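With one protein chain withheld, the remaining protein chains of the complex are depicted in position.
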Amino acid sequence: MQIGDPVSPEIATRTQASFARQGLMAYLGAEMTEVRAGQVTIRLPFRPELTQQHGFFHAGGTSAIADSAGGYAGFTLFPEGSSVLTVEFKMNLISPAQGEYLEAIGRVIKSGRTLTICQLDVWGVAGEARKHVATGMQTLICMKDRPDMPAAG
Amino acid sequence: MQIGDPVSPEIATRTQASFARQGLMAYLGAEMTEVRAGQVTIRLPFRPELTQQHGFFHAGGTSAIADSAGGYAGFTLFPEGSSVLTVEFKMNLISPAQGEYLEAIGRVIKSGRTLTICQLDVWGVAGEARKHVATGMQTLICMKDRPDMPAAG
Amino acid sequence: MQIGDPVSPEIATRTQASFARQGLMAYLGAEMTEVRAGQVTIRLPFRPELTQQHGFFHAGGTSAIADSAGGYAGFTLFPEGSSVLTVEFKMNLISPAQGEYLEAIGRVIKSGRTLTICQLDVWGVAGEARKHVATGMQTLICMKDRPDMPAAG
Partner (left out) sequence: MQIGDPVSPEIATRTQASFARQGLMAYLGAEMTEVRAGQVTIRLPFRPELTQQHGFFHAGGTSAIADSAGGYAGFTLFPEGSSVLTVEFKMNLISPAQGEYLEAIGRVIKSGRTLTICQLDVWGVAGEARKHVATGMQTLICMKDRPDMPAAG
């Protein structure tokens, strides 16, 4: 298997199902538009509710979808019955984040038994134009034998 | 002046006014609870709309308030008529982010003419309990002669 | 036990012994000057062999001692028979690194079963003057049942 290959329907389903349990992604209006092996894309349409003080997308929104894209990119490669946590991530905000929507791509660079490293990139898309607005790096940890379900209660 | 000193009413007002223009902060329900010289606190009460897949606060929300806290901590030290942009930031998510609310404190470590470095810390607070859930670092750039106003139009 | 407490002679000895096996530290001329629980100090005297193009300490040397200081800070808290690896680290170089020597302090912020997070700080010291030249953050992994010995051969 190569990073970017198609995934099985089972993996696509459990990845989308976990994403659907992220209250923040729904609240922001984010959508998971592609699930590949070790590579996930999330799209976030512009809304005034997502802005910083100059009217661009707030770095918090940019980072939120980048973090989820990377986390689920790693998750597609994890064994069934495990879940994913972000250990740390770093983002460089290279241009003002604007456009009709942002598109975040998380891509696994190194998949280990315990730790997985992802590259994170975010583009601002307006019509045909596509501008690189942020790039980052993320470390994930695979929680084995801890199914990806909401905490009980 | 020392980091953590009180600020003038003018600085408090323009910092709060800029924060109030961040659509994302209002939408998430975040509140700026303290403005000091080079140190700003932002509080984010728990809501199901802010969660990740296990029911904790999503790292995107944690990062959003940490980024704003650090950005405005730097902003309190900038000359009038300038604005602030985040160059990059890095967060380590050290414990599951839970509690009645999160509290992010951004604190200037080094204030330069062009670049400012902040430490970012986030706590999860529940009653008397206060748990350190994230720590990070941030680089800001001071945009001189660019007043902190929304883009025209 | 608190971070910064004295360590037992056994822990001091195995920490210094591991440090002594780091060929790079000896080659650069670095010395481990203090070992406390979760907190280690390393000193690096100035030499022209350590400079960057303007005659200051090269960020590579600054980072090398910061990384070792943090790694051994974590190591003091690990169970016997385990070893330490750096997962990632991030450094902000806040002032030109100069002085008679650099002093790096690594300090554990969060000690987990698998992962440990450290804060890294480096000062440039010249006589009585002590200037903060770099600050950073580091993630370590504890390799259990892998004694801290050189690879065989």
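As written, the chains take the letters A, B and C, and residue 1 is the first residue of each chain.
Here is the rule we go by: a contact is a pair of C-beta atoms (placed from the backbone, for glycine too) under 8 Å apart; a residue touches a chain by one contact, two chains touch by 3 or more.
Here the structure is a predicted model, which means the values were calculated and not measured.
Within the full complex, the residue among A:110, A:130 or A:144 touching the omitted chain is A:110.
With the whole complex as reference, residues 18-19, 21-28, 47-56, 58-61, 63-65, 67-68, 83, 85-93, 148-151 of chain C touch the missing chain.
Interface residues of chain A facing the missing partner chain: 90, 92, 94-95, 109-110, 112, 117, 119, 132, 135-137, 139. Summarising the interface, chain B meets the missing chain with residues 87-88, 90, 114-115, 137, 139, 141.
Rule of thumb we're sticking to: only the chains that are shown with their structure count from here on.
Looking at which positions face the partner, chain B and chain C present mostly the same ones, since more than half of the interface numbers are shared.
Chain centres here are Cα means. That of chain A falls 22 Å from that of chain B.
Chain C has its Cα centroid 30 Å from the Cα centroid of chain B. Contact with two or more other chains is made by residues 90, 137, 139 of chain C.
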